[in-house]
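Read the structure below first, then the notes.
Of the protein chains in this complex, one is absent; all others appear in place.
Then we have chain A:
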Amino acid sequence: MAGYILKRLVSAIPVLLGISIIVFLIMAMIPGDPATAILGSYATPENVEKLNRDLGLDKPLVQRYFIWLGNMLQGDFGRSFSLNRPVIDEVLERFNGTLILAGTSFVICSLLGVAAGVVSAARQYGLADKLITFVVLLGISIPSFFLGMMMILIFAVNLKWFPVSGMWPIYGARDFAALVSHLTLPALALATVATGVIARLSRSAMLEVLRQDFIRTARAKGVRERGVIWRHALRAAMVSIIPVLGIQAGFVLSGAVYIEIVFQWPGVGRMLVDAILTRDILLVQGGVVFVAACYVMFNIAVDVAQSLLDPRIKT
């Protein structure tokens, strides 16, 4: 197992290098430079040139890439010029916000999605299945940012059950209860689509398994239906559900961008959007590489979990 993990880790290196090159090139090639973005109306060629020099952007492309890569390997992600603070401080702080939001959403959509899928499969074509299918399709069809806005309008503006936006109250204790009240709406809005997808795929994975011989055997030897479904069938179905969860984790992470904007959540997605608009090159590059690294690590973890469940996968 240790060898397998090591092998996967080593294979992640070229992936991350490739990502660093791609994001660097994209930032270098998109029209508009940071100086123009900062100066706005006042971006005369003269002012732009001077500011780019001050920002260290007048060096050749290749040289700039290797300076950036070299610094990053030593843990120095550079300084965000638009926020005037170290990139890594901002990214870590924001990633913490995203992790809380996306993590909660991921837990919600995994539990609800798998549970709904299992119930659907167990009662195929029954009332529960039809009801769940209906709700799930509705959930998949609603864009999350629209759902988020509607939730704000209903539960925050009209009913005043939850705050509209932010992660912490401006005044008052910054305790767990405050976090939960701020987290509930965005986490649910973000979880909706992924819940639907996971429910659909769990349902078909379960149906597949329920048709197999060992289930019939289990039933024949008198295992109770509850045990058949949750212990025998689900465990076998998990092998195909887990990769789906891994992919959905990526969707939740990227879907967080919209939700963070709608709910003014201090996360890394909103940070990246702002950074792209202001052409904050180092912040975009550092943020993307960091998020990509986390995503790669998460996928390795998923693969490891899958191989633990199904020893045949270990190669």
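Following the convention adopted for this analysis, contacts are C-beta pairs under 8 Å (C-beta built on N, C-alpha and C of every residue); 3 or more make two chains touch, one makes a residue touch a chain; residues count from 1.
Going forward, contacts and distances are computed from a predicted model.
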Tell me the UniProt name of the left-out chain, picking from "ABC transporter substrate-binding protein", "Tat pathway signal sequence domain protein", "Imidazole glycerol phosphate synthase subunit HisF" or "Cu+-exporting ATPase".
"ABC transporter substrate-binding protein"
Who touches the missing chain here, A:15, A:83 or A:142?
A:83
For the chain not shown, which residue from A:5, A:28, A:69 or A:115 touches it across the whole complex?
A:115
Touch as defined at the start, partner being the missing chain; which of A:66, A:134 or A:161 qualifies?
A:161
Which parts of chain A face the unshown chain closely enough to count as touching?
30-33, 35-47, 51, 54-55, 81-85, 90, 93-94, 97, 115, 119, 122-123, 128, 149, 152-153, 156-157, 160-172, 177-178, 180-181, 184, 224-226, 229, 261-264, 266, 270-271, 274, 277, 279
